[in-house]
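Dropping the structure in here first, questions after.
What you see is part of a larger complex, with each chain still in position.
Letters A, B and C mark the chains as written, and numbering starts fresh at 1 in each.
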Amino acid sequence: MCGIIGIVGKSEVASALYDGLTVLQHRGQDAAGIATVDGARLRLHKARGLVRDVFQRDDMLKLRGRVGIGHCRYPTAGSDDVGEAQPFYVNSPYGIALAHNGNLVNAEAISNELFEGDRRHINTNSDSEVLLNVLAHELQIQDRMSLTPDHLFKAVAGVHERARGGYAVVALVLGYGILAFRDPHGIRPLVLGERDTPEGKEYAVASESVALDILGFRRLRDIEPGEAVLLGFDGSLHHRRCADGYAHTPCIFEYVYLARPDSMIEDVSVYKARLRMGERLAAKIRRLRPDHGIDAVIPIPDTARTAASSLASELGVPMREGFVKNRYIGRTFIMPGQSERVKSVRRKLNAIDLEFRRKTVLLVDDSIVRGTTSKQIIQMAREAGATKVYFASAAPPVRYPNVYGIDMPAPAELVAHNRSEEEVAEALGADWLVYQDLHDLVAAVNEGNEELKNFDTSCFSGEYVTGVQSDYLRELEFSRSDEAKTLKRAS
Amino acid sequence: MCGIIGIVGKSEVASALYDGLTVLQHRGQDAAGIATVDGARLRLHKARGLVRDVFQRDDMLKLRGRVGIGHCRYPTAGSDDVGEAQPFYVNSPYGIALAHNGNLVNAEAISNELFEGDRRHINTNSDSEVLLNVLAHELQIQDRMSLTPDHLFKAVAGVHERARGGYAVVALVLGYGILAFRDPHGIRPLVLGERDTPEGKEYAVASESVALDILGFRRLRDIEPGEAVLLGFDGSLHHRRCADGYAHTPCIFEYVYLARPDSMIEDVSVYKARLRMGERLAAKIRRLRPDHGIDAVIPIPDTARTAASSLASELGVPMREGFVKNRYIGRTFIMPGQSERVKSVRRKLNAIDLEFRRKTVLLVDDSIVRGTTSKQIIQMAREAGATKVYFASAAPPVRYPNVYGIDMPAPAELVAHNRSEEEVAEALGADWLVYQDLHDLVAAVNEGNEELKNFDTSCFSGEYVTGVQSDYLRELEFSRSDEAKTLKRAS
Amino acid sequence: MCGIIGIVGKSEVASALYDGLTVLQHRGQDAAGIATVDGARLRLHKARGLVRDVFQRDDMLKLRGRVGIGHCRYPTAGSDDVGEAQPFYVNSPYGIALAHNGNLVNAEAISNELFEGDRRHINTNSDSEVLLNVLAHELQIQDRMSLTPDHLFKAVAGVHERARGGYAVVALVLGYGILAFRDPHGIRPLVLGERDTPEGKEYAVASESVALDILGFRRLRDIEPGEAVLLGFDGSLHHRRCADGYAHTPCIFEYVYLARPDSMIEDVSVYKARLRMGERLAAKIRRLRPDHGIDAVIPIPDTARTAASSLASELGVPMREGFVKNRYIGRTFIMPGQSERVKSVRRKLNAIDLEFRRKTVLLVDDSIVRGTTSKQIIQMAREAGATKVYFASAAPPVRYPNVYGIDMPAPAELVAHNRSEEEVAEALGADWLVYQDLHDLVAAVNEGNEELKNFDTSCFSGEYVTGVQSDYLRELEFSRSDEAKTLKRAS
């Protein structure tokens, strides 16, 4: 995942971009970057690390200007190279800087086309560089010195024709404005806001509405699927639908885990959606085990806390904070002549024994991916004295890879891949395991906005709204396997 | 506050000290240090910053040895200088490294005595350097080449005679062992644990039991007030009461705010004590306002969550996570020609409007110190649409300085200083404000261990168990004032 | 000044580029960069600082590939920004990285043309970015997927048509080779070499032949004025004259000061040219003052040593190393409440009194620019006890700005600007001052290669071989003034 933000302001904008990125940091802690327009110059600073470490005082002072975009990255298909931090920049035509959140499923094909057809060299593994060059090419072939919004929207339409996947994009076009757009299915989120200042209206776009909240921007609306919005340097606001005929299928995983609870996505409160997930899960539990005998509902902090609270309340069982999260996790150092002794989950969580001793507990997590952590947590609960350990997942079994920008392990490493729910329960060592049903998950979100009927649910269902070629999935499986990552790190 | 840890192990100990410090990091994020014994050499690395930033791979590899101590610091009476990170070291006699948590109320007097009487130069403002040199002097005057536990305990008794205040200490004496001791009133916590390994028993001491938990040490007991424990390099364990006739008065603020909920201090579960604080506060609310009309109890994350949950449950009102905490706060950059626009609390917290709109909410915090944040939070709750905003503090009004190692602002900057509860409510803009009563707070802790009858409650009561000279308090008031801090930073 | 290098090798080339740059470091100590071709990827690392500081082990390991270019920079018309280190890179067409030594006198005009005509945004003040984009544009308009040497040479011809100034360029064109070329007047130097390896011939180009020497390349010849050489990735070597009808006028300042003495430029040994400068200066001295009474010739280290040695020998006077150069100059720290006490030249040089006491000394420097240092040195010689202090400059009076890549101060800050030689002598405090005559300087170089009849001597003569617009000179005067630099640093 990544977080993106763009602002056309009336005064210096760098500190607002910085503050916005810290609020989007949960979407990516690997690298961060900001680009601003300082007169005729593009100012750019990006590096590996957290926002607070990447930008020092001197860097900020160089990011002059009242227009800019920002990005924080969690590596997906790209590598972990420094050079692949965003925004990316090309100087021709016009000078364009671009940052995005998402993933293309045909990046390699486009990349080849770009080189062979358009003589544009793609120097990294980053989809963003591909998107940037497609956009640049679409603007270049229009061959005009002076651009109108119409030309810019035509270029975005050209991008939609070539790019396939999930993407939300902010692009600075020097001399014109910030172009913000979402893929035709609206898979990745992007929201528009405005703020009044004595000097006039300012506009902003961001991955999540929390970034607008903290900066005092009013949330206007989500950018629509396939729509592009142009925040002109002159303060104007233009928008156009640049792709049509596609189903609107936002990523349901945003509601499950990715987004902050205080965000509104597609007019649905993430927080409320999670409360509903808990309620529906409670209903299922009551249905399946009317005499569940659960003494306490215990969330795995932090994300699952919301669903767990409504689940507990619905079940009429107290919720207890049985696990304490360590906020200051360090690295694992293995000293010469030693093997690791501390279980990795113990660096992250500690159990409060009193809440487990001689109780039947229901642990609640937002989802189960590899299962490694869940297994260790269940073990911790037993060691803390629990009589029985039940486990509930607020999302259905994760069985398929995500190809729209969420970095999941290869299918073979997903605990639910090729396993029934009972087999997963056994693998995790739980006395009972209950998953949310997919239609309940969909309903929990849909209830917040009845117009929202379809979602990208591919990691649960294996159905990809954009279509995906099978060799893409095969290659992905390899590249995301632990083996591949180990090889890469070694080289 | 600070966190300390010490281990005498059977194999390399640096990574365990590192892991332990990450779990104690909530007690101090300003600086960290580790000292180990590598044959006849002391290895020491310390610096400003979080544990995860202070120790890089190369630093860790140099910290060889199976015995060591660690420290993380929140600056108290000392300055924020790099040189004042702990542990401190003197090479004569024997070579001693020391780290501590706490504060002395007669450090300046001792420091003068040390120089004039003992020709020991104190080069920093740190109490730790003072304690180290008192200990060193007490060992030096015994004038023996070969030490027995008896000599070491005699030296600790000498420390207790000279030092007045709250302190928990770990000291490495080269060639002998780790000496761990607490002040005669047992104000600051220190706990002892053991772990079995194929090579034999290992011992550890730490500020909080969570550090033992994560490393797989069993908690044996708290070090007693005035007691010293010697973890010999030979694997032996010796202990002795080195001061007598003092009341046992642990710091009650550990239970309110400082300690992690999953810690046991003086055989009292911090988590359970906080639950009881919530229950007693609920009783008071019901007593004062039987028809309180509260729609939701909303904790200020993270510490207050425990007390809020029992308070809500006791009141029969739902608890809602109305505030989301930003985990990635950055610095405040003010760009040229701009003033700050974002309220500081907005960098840390965001309100979920849905939980406030048209509701009477009870916000719960662990305590109220300056009141600045509380005031902004109450304002946020109103902006989010709350009809009425009530505020509850799980601790009584904070009205006096702490002199035993907690860095509180000068009294004049405490919102409750010289104000009645009603006046505080008005100052904060709350529709109603309710504080825990001190006897309820004491009872909430005491219920967990009935032998624990007295506490250091000085910041609530203004009573100092060790006695304090009035000019000490006067000088403290100045040194902790915002003005003094501003002056210092400028110079 | 800058140093450039390019190698098409048969095996990994990064360490050779690094070694080559350390030998060219005297041409620029401000920033350094290397770009290599690693399969289809361009690897690039550049930063402020000396070569030995810019490239750490990890950086080097990323610079994979058997083809690459390198650059070290002394800031000229560009600013001192990090982003302006070279090589520069554009990804369209093909992917091109470029580094150069020199300066354009019409950069601003081209830059405007590039944006308005070709929609190429120039984001820095660097001429290299301008040259790169001109080259990119000339390749782009040929609009072909597959390039032949012919297309590449045509693009270089296009560059020569638009660019006016002195420049020596290395450009990596991905998929093709390294294109190396010099401006039509051959102002800045560039030399070609080859090396035999078991895998075949390797080619290299560099600013000075010393870089070839150290790497074991044989110097083949200088690239001719207006000529381009293509070192194909396939091992081939192509060359063509891409501009005609220009006089060949290499920069004479290379021989005076810039180049290393062990370099051959235009088949002239720099070392021998300097020896001849000394001889001709000796002849002038004997002519003007047959009874000069000089007791010792004392060079200002290091450059002047060569000319001083032949001068001394020709005069029949001993040469003495009266000044010792400090190799480890630090920065100037002015502590609070203090003004600077040490004269700046004293940080760099120390006089050996014995060589001055009661002697008539002739100090010899390669040239006199601002005169500030010369004045202090003359003062030092007097304080060391010299009876009379004569001063000789191996070059004529520097009276005009250099516009072809040498960073000289604004004319008003040149001590010889608008001053007669007698007035300069007085300004410097010398008892006698003797300058080389320009025709002698030219002869000293020309004697090494009789075909070399004309030179760029503009800083002595004010004649610019390329023509320069008067407003360019006016603006240059301002931008190089101390005042402008102070303003810039402040902002």
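As a working rule, contacts are C-beta pairs under 8 Å (C-beta built on N, C-alpha and C of every residue); 3 or more make two chains touch, one makes a residue touch a chain.
None of these values were measured; they are calculated from a predicted model.
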item	value
Number of identical chains in the entire complex, 3 depicted	4
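Keep in mind that, in the parts below, only the chains that are shown with their structure count from here on.
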item	value
Contact graph of the chains (line, ring, star, complete, other)	line
Innermost chain, where centres are averages of C-alpha coordinates	A
Distance from the mean Cα position of chain C to that of chain A, given in whole angstrom	51
Inter-chain centre distance, chain A versus chain B - centres from mean C-alpha coordinates, in Å	37
Distance between chain centroids, defined by C-alpha means - chain B, chain C (Å)	62
For chain A, residues that touch 2 or more chains besides their own	none
Parts of chain C lying in touch with chain A, wherever the complex brings them together	40-42, 44, 83, 89-95, 116, 118-124, 129, 133, 136, 140, 145, 174
Touching residues on chain A, where the partner in the complex is chain B	11-12, 14-15, 18-19, 21-23, 25-26, 29, 50-52, 55, 57, 60-61, 210, 213-216, 260-262, 269, 271-272, 305-306, 309, 313, 318-321, 324, 326-338, 341-342, 346-347, 350-352, 354-355
